[in-house]
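Each chain you see keeps its place in the complex, though not every chain is here.
For clarity, chains are labelled A and B in written order, and residue numbers in each chain start from 1.
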Amino acid sequence: MNYTLHNIPERTEKPRQKGLTMVMDKGLSLRQVEDFLEVSGTHTDIVKLGWATSYVTPNLKEKLALYRSAGIPVYFGGTLFEAFAIRNQFEDYQRVLDEFGMEYAEVSDGSMDIVHEEKCEYIAKLAKQVTVISEVGSKDATKIFAPYKWIQLMKAEIEAGSWKVIAEAREGGNVGIYRGTGEVREGLVDEILTQIPDERIIWEAPQKEQQVWFIKLIGTNVNLGNIAPAEVIPLETIRLGLRGDTFDYFLNK
Amino acid sequence: MNYTLHNIPERTEKPRQKGLTMVMDKGLSLRQVEDFLEVSGTHTDIVKLGWATSYVTPNLKEKLALYRSAGIPVYFGGTLFEAFAIRNQFEDYQRVLDEFGMEYAEVSDGSMDIVHEEKCEYIAKLAKQVTVISEVGSKDATKIFAPYKWIQLMKAEIEAGSWKVIAEAREGGNVGIYRGTGEVREGLVDEILTQIPDERIIWEAPQKEQQVWFIKLIGTNVNLGNIAPAEVIPLETIRLGLRGDTFDYFLNK
């Protein structure tokens, strides 16, 4: 830190299990990745190449090498897994993961309908190859699961081999654990937390108000995802009680 | 592409008449242009220097040279034409186009009132000098044209020499073919398409939901404009059915 302030909440250190910041790269150039790493590399735990953007970005291998050289794991968004799976190209996907030297992979069913047992089989298969992150929740705003269902799905996926489960929100933060307005489904989150340890969940929280809400509920070291590259520094200040939104909150603790 | 997926919708190839992506640059630095070209150059057909931003950006000549070296045509936003025309400086504008070696120009009347015959005369005059893109629709949210009027204006402008006509939306996507909420005026678009071939129209569609709507209506190779530089990769995935929003749509075709 650049100077000393007393009574700042304690952050866990990398590599961490709690307090993860997962960032979404939806098409950065190599120089933009370098810029991001300069400013936010020390505050970033893992990077997702959003949905299937990796299919069309021409700098993929070089970009992966850049993140790797900074010690930050990268994975392809879950939609890419789904794009392979729905085309019966799952083995191709496994080869792609190897070809690009991926150490993490996401398994999701946000865009396709799949029997949950089958999803768990994919998780189990991939868990032998890479560290698996799986995502619960649909990208379709009309598909709303009851809390007991979220818990059931998360438990089964962790049992199948997921390192962490992601609670869906999309880039916009307006589906899954949020209402269309971006407001948190508070009862849902509370109920999930009675059954699943918070360190096993990454909450997608692209909007500032969502980040603030989860930090106030779970604390400085909550796992948050779908953070835009330019929002990592702002998020870090919110975690530390150094932005208006949590300034009071941590002082009064 | 970085790996092979089956059954991906077919994109036209550059230089294309259908499937254009028109990007708005509202003040990029030279290095930001290079970054943009690295990632999105192959997916971009034409760049607009938004409204009259070219008046105040200090790097204009160098920036034009950069886009040119990548083979991407550039044009000044229509508001610049209007700023010259309303000051009775149209001949100055023609000299500026020559001085900067412009090969495209936009003629619009989104900010000024002008008799349509006069607008068409400007189109005809400029069409002898450059390739003309003309824009229909007001930037004033209270000026709403009936569908037959849109069709009449578009037809007359194409006849006067416009290569493509642009359907107005602004950077925000909340006027012209959209309601103040950003929602598409669906009946208007449907009616326009009964009379004007879709390859002659560039639909300004800065918001993701707008892009999705047009891709579902017209297909992968619809002409879309006012795309922010960082949104070209996301748009390309939507065109290809590789983002949640069109994932189902293309599989079911």
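One rule holds for everything that comes next: a residue touches a chain if its C-beta (ideal position, glycine included) is under 8 Å from a C-beta of that chain, and two chains touch if they have at least 3 such contacts.
Since the structure is predicted, the reported quantities are computational estimates derived from the model, not experimental observations.
S.K.: Note that 2 identical chains are shown, then give how many the whole complex contains.
M.R.: Number of identical chains in the whole complex: 3.
Methods note: only the chains that are shown with their structure count from here on.
S.K.: Quick check: how many Å separate the C-alpha centres of chain A and chain B?
M.R.: Centres of chain A and chain B (C-alpha means) sit 34 Å apart.
S.K.: How about chain A: which of its residues touch chain B in the complex?
M.R.: 26-32, 50-60, 79-80, 82-84, 86-87, 89, 92, 96, 99, 110-112, 139-140, 170, 172
S.K.: Of all residues in chain B, which touch chain A in the complex?
M.R.: 1-7, 31, 34-36, 38-40, 42-43, 208, 230, 232-234, 236-237, 240, 242-245, 247-248, 251
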